[in-house]
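Input: a single structure, listed below in structure tokens.
Selected chains only, in their assembly positions.
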Amino acid sequence: MKFTHFNEQNKPTMVDVSIKEPTLRIALAQAVVKLSKQAYLAVKEGTVKKGDVLAVASVAGIMGAKQTPHLIPMCHPLNLDQINIDFELNDEDNTIRVISTAKITAKTGVEMESLCACSIAALTIYDMCKSIDKSIEITDIYLLKKSGGKSGEFERKT
Amino acid sequence: MKFTHFNEQNKPTMVDVSIKEPTLRIALAQAVVKLSKQAYLAVKEGTVKKGDVLAVASVAGIMGAKQTPHLIPMCHPLNLDQINIDFELNDEDNTIRVISTAKITAKTGVEMESLCACSIAALTIYDMCKSIDKSIEITDIYLLKKSGGKSGEFERKT
Amino acid sequence: MKFTHFNEQNKPTMVDVSIKEPTLRIALAQAVVKLSKQAYLAVKEGTVKKGDVLAVASVAGIMGAKQTPHLIPMCHPLNLDQINIDFELNDEDNTIRVISTAKITAKTGVEMESLCACSIAALTIYDMCKSIDKSIEITDIYLLKKSGGKSGEFERKT
């Protein structure tokens, strides 16, 4: 098994995409934040009246997606066409599911941008709730779906 | 329940730490990367002969920790005294556990720096293995332990 | 009249603060965004139900303040103790006044951090309203007040 991210000297390298054609690429990813009941309710109610944790998390996720090539060493710099973040609040287990969508017309995919977006949004929720709850957990970070590019469609089996 | 990160106008704010005294603070955090057998073995063997995924992940985690105040909106800028990343490879379930240690003498804690370090190291492992395995999952990101500061010692119950 | 920011070769230089003692410094600054009635009302109402422009502007201002040494060439890197942004909405002339407060214990002042915070918050309001109003104007950016440091107290005469 050969990694694409190492060169002949076995040193890390950015993969050469110079001869590839740009195509539309979309990647959806997710992260889940597990909160205590108290912290979960503070976020849920806060979005209505006390201060909107999820708006801050959205901004952080969107800005974080734009930092992807400066965070993940072998990622190509890309000019994102869109990045959007949605939240699903689950009252039963006090979790917030962060779902990110990244779009681009480029020679290479946007999985990492989408994964960075939801990870950093989740870490931001963590940061803003940590004074209330020291046992927050971020979990289930993965790619949900991607399209475009040579490797074609991918959809995670649930 | 009042968040510390919103001001009287219910807008996000960076908490005022101007009257706090600097103390030594340490934070350990973790993230777990779940790989397919094939990707796991490629990482494990690669560290010996093909190209060292974990060295790249270490560098990314350390550099990412230094970007924390530019990723997590309400984090204070801090001059880290140390950041270290260790890896535990588990042959039984093909997982890599990333453990980060952050140290500082400052007015505020380094939990977020430590959490950013292990999250970004984990995302880097993901990036370098995604050509082999499209179903990688990052999970169990949480604080293991922290010391220093007014809120005192914290150790996660296992 | 000699600038402090040029050296003997008349080239720009970062002022030497190595022998200064750190003291608490506070700087308040402001910027004013002039909107059309329509855009002004969209922001005002949006903060309640459609999407909170001012929360995004707060986050941008706080993150922008942390970028000050990477934006303003001769600024010293500083670890802000606090940055806060308040908004005054004026129904009579459809203006939003952005007021930023920066605090630090350091060898040099935080005027530029405070000015960057309110400027970038104002530019963010501009960006989010520009699809509604192409004639937005940002005006009256100045220091309101500062304390700490050798040059002592300053308060702008109104």
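Per-chain numbering from 1; labels A, B and C assigned in written order.
In the analysis below, a residue touches a chain if its C-beta (ideal position, glycine included) is under 8 Å from a C-beta of that chain, and two chains touch if they have at least 3 such contacts.
A quick note: this is a predicted structure, and the numbers were derived from the prediction, not measured.
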item	value
3 chains shown - copies of the sequence in the complete complex	6
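To be clear about the criterion, only the chains that are shown with their structure count from here on.
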item	value
Chain contact topology (line, ring, star, complete or other)	complete
Interface numbering overlap (same over half, different under half) for chain A and chain C	same
Distance from chain C to chain A - Cα centre to Cα centre, in angstrom	30
Distance from chain B to chain A - Cα centre to Cα centre, in angstrom	15
Residue numbers of chain C (touch at least two other chains)	55, 59, 63
Residue ranges of chain C in contact with chain B within the complex	24, 54-55, 58-59, 62-63, 66-67, 78-87, 103-105
For the chain A and chain B complex, residues of the former touching the latter	1-6, 10-12, 38-39, 41-42, 46, 49-53, 56, 59-60, 63-64, 67, 70-75, 111-112, 115-116, 119-120, 123-124, 126-132, 134-143, 154, 156
Interface residues, chain A side, partner chain C - complex	52, 55-56, 59-60, 63
